[in-house]
Each structure stands twice: as C-alpha cells, then as structure tokens.
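Shown here: the complex without one of its protein chains, the others still in place.
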Amino acid sequence: MSQAIVFGVLAAIVLGFGLAMVLSKNLVHSAIYMAVTFIGVAGIYLNLSAGFLAAMQILVYVGAISVLMVFGVMLTRRGDIAASNIFNRYKLTGGLMALALFVILGRLIFTSSWNLSSFAVPEDTVSLIADLMMTDFVIPFETAALLLLVALVGAIMVAKGVKNTR
Amino acid sequence: MITLEHYLLLAAALFSIGLFGAVAKKNAVAVLMGIELMLNSVNINLVAFNRFLMPSQLVGHVFAVFVIVVAAAEVAIGLAIVISIYRDKFSTEVDNLDWLKW
Partner (left out) sequence: MIENAWLIPLFPLIAYVLIIFLTKKSKGISVGIALAAMIASLIVSIGVLVETLQKGITMEAPYQVAVKWLNLSPVENITGLQIDMGILIDPLSAVMMFVVTSIATLVIIYSIGYMHGDPGFSRYFAYMSFFAFSMLLLVIANNFFEMFIGWELVGLCSYLLIGFWFEKPSAAAAANKAFITNRWGDFGFMLGIILLFINFGTFNFTELSQIVQQGAGISAATLTLITLLIFAGPLAKSAQFPLHVWLPDAMEGPTPVSSILHAATMVAAGVYLLARGFVLFQGSPETMLVIAYIGGITAFFAATIALVQRDIKRILAFSTLSQLGYMVMAIGVGSITAGMFHLTTHAFFKCMLFLGAGSVIHAIHDQDIFNMGGLSKKMPITTWTFVIGALSLAGIFPLAGFWSKDEILLVTHEAGFTGLYWLATLVAGMTAFYMFRLIFVAFFGEKRSDHHAHESSPVMTGPLIVLAVFAVFAGWAMVKMGYGQMVYFGHPHQAEINMGIALISSAIALFGIVLAWLIYYKKVIDTDVWAQKLRPIYALLWNKYYIDEIYQWLFDHVMLGLGWLFNQNDRKVVDGVADGFGDTIRHTGGLLRFIQTGSLQNYALVIFGAVIIIVLLMATPVLGGVIK
C-alpha cells in the first residue's frame, strides 16, 4: 500500500513538473522544472529497485544536463527572459497529437497481456551491471566511450567555430 | 498493487508531454528539453520491463545506461549547434532555421 502512495506521489511530481516545464513561459523556470522532473524520475528508478540507475540519473541528468541547459539558456539569452519560452503555431496541433499518442499508447498498454515474472530483484545490482558491462556488452561499452569522446571534441569544435585557414 | 501497466502509463504520459514540448515550443533549447523528457520516459520503460519481466538479468539497466550516455552526448552537441547558430543568426527560434527549404 505504501508503495502505491510513493508511486503516486512520484508520478504526480514527474508529470506535474514535466507539464510545468512545457507550459512555463520563462526558459529559466523551465530548466528548473526539468531538473525537478529528473529527480522524480530518479525516485521512480529507486521504486523499481534500480539504485545504480537512480544515482546515475541524479549525476548525469540533474548534475550535468540540467546545468548544461542553463548554460545554453544563458549563452543564447536575448530580449525579455519572461517571454523567452513561448509556443509556436503548432500549439494546438502538437497538443492534440500528443494527446492522441497518449490515448493510443494507453489503450495498447491495457489491451496487451504481459508475461510477468515472479523472481525477486537481486540485492546488489551494481556488481551485476558491472559484470554485464565488462563481459557481454564490452564492445558497446567501449563504443559508448568513443561516442562520448567524439561528442566532446565535436561539441567544442562546433561551439567554438573553426578558423578559416586556407 | 502497483504493477507494470502503471509504470508504462506514466512513461507514455511523460513521452507525450515531451513530444508536445519538442513540437510546440519556439526556442531551440526548449525543444532539446522536450527531447530529454522523451528519452527519460524510454528509460522508465526499459527499467520497468526489466523489473517486471526478467528481474534476475539486468539487461534493461545496461540499456538505460547506454541511453543516458547517448542523451548526454546529444545534449552536448545539440547545445553546441544552438550556440553556433545563435552566433550566426542572433536567434534560437527553430522557425528561423528553415534553410532546408528550396
């Protein structure tokens, strides 16, 4: 029962702040709401007994990506910040589209039958994930490392701009 | 009893909200934020499936980790592009970025 209450609260936080993020007219507010949404998602992970992922969520999303977003906002600020995050001409169509998608997904979720497992979640998830990373998924792991390196260099190059040397 | 359907429904809702933000916002940074929400909802799905369908194997977690990695890279590059365009056009409005047109 208590689990249901926790889920309810977390779901309310995630959806509420998510909506707030989208609807807010102030981009800085949006960024802060987004950070809160991410924290809520981390809570959901904990609820799903995925402690390691929850920690990563906090570190990467709340710690890094949100800060990056704020930097992005700061570096591209122009005009009144209070009207920095307004809707475009697709507000109505986009909203209807998102609603339609949600309805369809919901219908599909409830009409599908799932083959639920009764096993319990292992206590120590971190060492198991580490095992998988270093054995079965070692090549994707290394590729991800490479991707991050490329993204790092690429981001610097794109943001800094290449000097025209002919 | 909270079970798989609830988590999936939550993820679906979060995805729809993210889609709404990505499609209907003027500012490019806000669009990126919407995309982050969508990625998060996918992660919730992955972890929830892992938790309820095959809890003994943590493949879903590993996938989620990779998604986070890709999301981080995407945000870094995306913001770099936005900054670069901003320097060029003094605007971050996606509507102005219509050079793909004939």
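Just so it is clear, A and B label the chains in written order, and each chain counts residues from 1 on its own.
Just so it is clear, a residue touches a chain if its C-beta (ideal position, glycine included) is under 8 Å from a C-beta of that chain, and two chains touch if they have at least 3 such contacts.
A quick note: this is a predicted structure, and the numbers were derived from the prediction, not measured.
Novice: Can you work out which residue in A:59, A:74, A:108 or A:157 touches the chain that's missing from view?
Specialist: Answering carefully, the residue with contact to the hidden chain is A:108.
Novice: Consider the whole complex, including the chain that is not shown, and state which of A:19, A:97 or A:128 touches that chain.
Specialist: In the full complex, the listed residue that touches the missing chain is A:97.
Novice: What chain A residues would touch the chain not displayed?
Specialist: 88, 90, 93-94, 97, 100-101, 104, 107-108, 111
Novice: For chain B, which positions touch the chain that isn't shown here?
Specialist: 19, 22-24, 31, 94-95, 97-102
Everything that follows uses one rule, which is that only the chains that are shown with their structure count from here on.
Novice: Would you mind pulling out the distance in Å between where the CA atoms of chain A average out and where those of chain B do?
Specialist: A distance of 6 Å separates the two centres.
Novice: Under the stated contact criterion, what part of chain B meets chain A in this complex?
Specialist: 1-10, 12-21, 23-30, 32-34, 36-37, 40, 43-44, 47-48, 50-56, 58-59, 61-62, 64-66, 68-77, 79-84, 86-87, 90-92, 94-95
Novice: If you look only at chain A, which of its residues touch chain B in the complex?
Specialist: Residue list for chain A touching chain B: 3-4, 7, 11, 14-15, 18-19, 21-22, 27, 30-31, 34, 37-38, 41, 44-45, 48-50, 52-53, 56-57, 60-61, 64-65, 68-69, 71-73, 75-76, 78, 84-88, 90-91, 93-95, 97-99, 101-102, 105-106, 109-110, 114-117, 119-122, 125, 128-129, 132-133, 137, 140, 144, 147-148, 150-152, 154-156, 158-159, 161.
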